[in-house]
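I have a structure here, written as structure tokens, and I will follow up with some questions on it.
Only one protein chain is missing from this complex, and each of the others stays in its spot.
Chain naming follows the written order as A and B, and within any one chain the residues start at number 1.
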Amino acid sequence: MQAVKYARAGSVDEAVRLLQEGGHGAYPLAGGTDVIVQARERTRDINLFVDLKHVPELMDIEHSPEGLTIGAATPCYQIYGDSTIQEQYPALVDSTSLIGGTAIQGRASLGGNLCNSSPAADGIPTLIVLEAQVEIAGPNGRRTVAVEDFCTGPGQNVLARGEFVVKLRFPAPAERSGARFLRFIPRNEMDIAVANAASQVRLDGDGAVAWARVAIGAVAPTPLLVSEAAEAIVGQPLSEETIAAAASAARAAASPITDMRGSIRQRVHLAGVFAERTIRQAAERAA
Amino acid sequence: MVTAQSQQTEQYNVIGTRPIRHDGVDKVTGAAQYGADLNLPGMLAGRVLRSPHAHARIVSIDTSKAEALAGVLAVITNADFPRAADQEIDTGEGSANLRWVLDNVIASDKALYKGHAVAAVAATDYHIAEDALELIEVEYEVLTPVLDVRDAMVDGSPLLHDSLHTRELDGSSSDSASNTASHLQFSKGDVEEGFDDADVVIEREFETSMAHQGYIEPHNGSAYWRADGTLDVWTSTQGAFVVRDSVAPLLQLSPSQVKVTPMEIGGGFGGKIPVYLEPLAALLSQKTGRPVKLTMNREEVLLATGPTSGTYMRVRMAAKRDGTITAADVHLAFEAGAYPGSPVGAGAMCSLAPYDIPNQKIDGYDVVVNKPKTAAYRAPGAPQAEFATESVLNELAEEIGLDPLEMRLQNASVEGNTTAAGMPFGVIGNVECMQAAQDSPHWQSELEGPNRGRGVAQGFWFNIGFESSAYAQVNGDGTVPLVLGSTDIGGTRASIAMQLAETLGISAEDVHPHVVDTNSVGYTQVTGGSRTTFAGGWAAYECAMDIRRQMEERAAQLWECEASDVTYGDDAIVRGPADEDGNERQFTFRELAGQLASSGGHIVGRADVNKTSSGPAFATHIVDVEVDPDTGKVDILRYTAVQDAGTAIHPAYVEGQMQGGVAQGVGMALNEEYYYDESGDLKNASLLDYRMPTALDLPMIEPIIVEVPNPGHPYGVRGVGEVPIIPPAPAVRAAIANAIGAHMTQLPMSPRAILEETALSGD
Partner (left out) sequence: MASEHIVVTCTINGEQQVFLANERDSLLEALRDRIGLTGAKEGCNNGNCGACCVNMDGRIVNSCLVMAAECEGAEIGTVEGLATGDQLSTLQNAFLEQAALQCGICTPGFLVAAEALLEQNPDPTEHEIRYWLAGNLCRCTGYDKIIKAVQQAAGQNVA
């Protein structure tokens, strides 16, 4: 563990101030399941943790007619344990109940998952298909970005120095819509995705796909929104042909690497498989 | 739960029951002291600097900046050790040259694998010791690494050791230096004639990856070099005496100057036999005059301890249409890691042993590569070798159209057979395991559903005996403290104490077993080779017989009769001749125990045994899998493990060994691998990416204990720990083939490998 100090913020403003004073090596600390490991292994130069878990705004789940707001540091177990989320946003349950094991889920947060900006993050494809908006605070006030624009590369994102994510906003789910997240891992738990995917599908009254979003992960420098995959299924009822076309679009969008977790060919193939599976299962949830 | 198929005729009182293990309460309350839990006054924390390169000449090491850091008390390198003698030392499950032992503990002129230790630091705090590592300046001349066993064997390959020559079959050495340390061969009959006689021949090549024991407790080693020149070592080890006999010569001490206290151990599976940290802690303690504790983190464990060999194997096997196996030709090339000493010999000995094949030839090659020096891992060498042979046998059965268990039974080794390695079989349970598998509910059931398949495989491991000691006192209340030298990794305090209790005729609870340091008990070999319950139990038996004799003598003294007229019965009643009035004279164990102090003093039973025999172990496993053809992922649906335990002393812990062996074997079969890049960097040195099975990856594992008592043991014990890791990989391979038709040729059979073999094979 590198020499690192700890400060606890009680409000967003205090967090902004602490991060600003801390300078280059100051990092926000939510669940810590990534950033503590990075400090310990000295893969990130960190000399101050600013703990955000005592800022009420970051630890809150709020439901309103406009939709859902989740504080960025809210731990996974609170998200998948929320009955309204279980009912209206089951894809969030898919993601948050897969991140790490039970003990990790006691600490890890969607905000942390997003800010760690791993290409294989299990939260981000879901956030993308649910059209999450990311509310950011920093020395220059607050701003909002669409989640698909948040990550810019492996471990990299749009946050400027001193900025952090406050909350994630989700629109209210439309009638007859459904979303699903799935990932492929070699074990049944405790793994980083070799490939993952999320889809959201909205059906019209005739059963045709009125609107869709498909996102894939671990197959490019960042999780990807694949609009070609959505286009392949929109405007007609789901069929083997349209699903195959969407899978093909997902494969075409994938540009993975070979590493210890998977090969290029395997990941491209899996991007198609999981685009297909999530589309089917999202449609089942929509029906 | 257990379908015991016992040929046990003896009726026992304690053996075969399931008492609570004696060390259990400490282990569920957190009170048990493992090596890393030790804290002594003034203790320093140490850390080890490791090579970032797989193969590099160490040009220079400058420790001055690290030594200048506040809180750092000592920094050592290989140059601080006495020059190691050119001598072979006993390393528990084999032997090794002391120079290579030292070089593996801390590199001298070359770093031979990524993670090879090059310097060690002691500081007042763990964090400071870690900071100090960054201040040590090492200049390396990076060399080309040798990472594949076949590449390493090619003439012209870069050499790890200029002084290493191949030891040939005739005992001579090769003229030129080589990465092949030795070539061995076992054979019988005429192999080519055997192939000529056959109707069906199958030849397959296999590659397997290095795999790690994966014990959850990282290595630790603490030492205190006292002012009087004696050295105390505390460590989580499988063999305290092996640690003593490695550390003493490395530091040019007499064994009598070194006392090793074995702490509780968090798993070993063979990997906690070699020394890594203990010599470093000792030297750091000598330099500082304070106790020093070294611990590894998980990355260090994976990078720099002793996994089992990666291999290249080729098997050609032939049979007649009636199922008779006529010939087998086995070629095994095993990675030793950075220094010679892979388990290829044991693998070769086991590879065909379950079968009586008239014509066999088994060649083995021990080959050094720029990877960590391999160590023993549960039935060392056998899981790889028998993966190859069992897989080809399954394919032969498939090709001929025979039931794979029937074909095995038809060719099974039985009493009186001798293996190619010259090992004669006495009473063995090979056939009995196969038959119990045939009769099992699992084998009798139908497997239905798409992409599902069933596989079966046999396993053999020879087991070992060797030295064990047991000392026991008899207390006045009839309880018996029992002193042992065997580290207890999986319930052996209980299984040894139960054999003492059985022999004395008292309860398991009245025996209090303790594992003690090397000065407090006689020489005891490692907890390994499936020997502990076998040899330790034998020592306990003889120790109890010693107590029985002494108690007979004491009773004779009290009764003023001849000792030969007194008998200690198996019911723990000591009976003498009738008194003058014709009354029966007898003592219960407890009554006599209570009179010992006043009738001449307490007694101590003692036994030191050295058994060169053992009881070979066989196992038959059945597995059902389902393969996802889109992802290549294999799910284990059902698993049955049959094994001959000889006599199951504590059946719950026998089952535990079987189930644990299955879990490790399934891990090796499906996901566990050392994944290196071209530079020799291990890319998955974490428990995230070195994928051992989780609770969600396995079903319940049904154990079926077969009991064919070992006539070479007072209670019929065979070792049980190792053989269950052998059948899982070939059984899973057969099940995959049965499910989707793919005959895999590597371990692990990961989703990626299966996908490459199936869905992506045309790409």
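The rule we apply is simple: a contact is a pair of C-beta atoms (placed from the backbone, for glycine too) under 8 Å apart; a residue touches a chain by one contact, two chains touch by 3 or more.
Since the model is a prediction, treat every value here as computed from it, not as a measurement.
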Result, missing-chain neighbours among shown chains, is A, B
With respect to the chain omitted from the figure, which of B:465, B:491 or B:727 is a touching residue?
B:491
Touching the absent chain when the full complex is considered, from A:22, A:71, A:100 or A:272:
A:100
Full-complex contact with the absent chain, from A:37, A:61 or A:145
A:37
Can you work out which residue in B:52, B:94, B:267 or B:594 touches the chain that's missing from view?
B:267
Consider the whole complex, including the chain that is not shown, and state which of B:24, B:94 or B:629 touches that chain.
B:24
Residues in subunit B touching the chain absent from view
1, 18, 20-21, 23-25, 27-34, 36-37, 39, 69-70, 125-127, 131, 213-218, 264-269, 295, 297-298, 489-491, 650, 652-653, 655-657, 659-664, 686-688, 692-696, 698, 700-701
Subunit A residues touching the omitted chain (full complex):
1-6, 8, 29, 31-33, 36-37, 40-41, 49, 51, 53, 75, 77, 100-104, 106-107, 188-190
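Here is the rule we use: only the chains that are shown with their structure count from here on.
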How big is the gap, in whole Å, between where the Cα atoms of subunit A centre and where those of subunit B centre?
43
The answer for subunit A against subunit B in the complex is residues 1, 3, 101, 184, 186-192, 194, 259-263, 265-266, 269-270, 273
Contact footprint of subunit A on subunit B as seen in their complex:
127, 130-131, 630-633, 635, 670-671, 675, 683-684, 688-689, 691, 693-694, 696-697, 750-752, 755-756, 759-760, 763
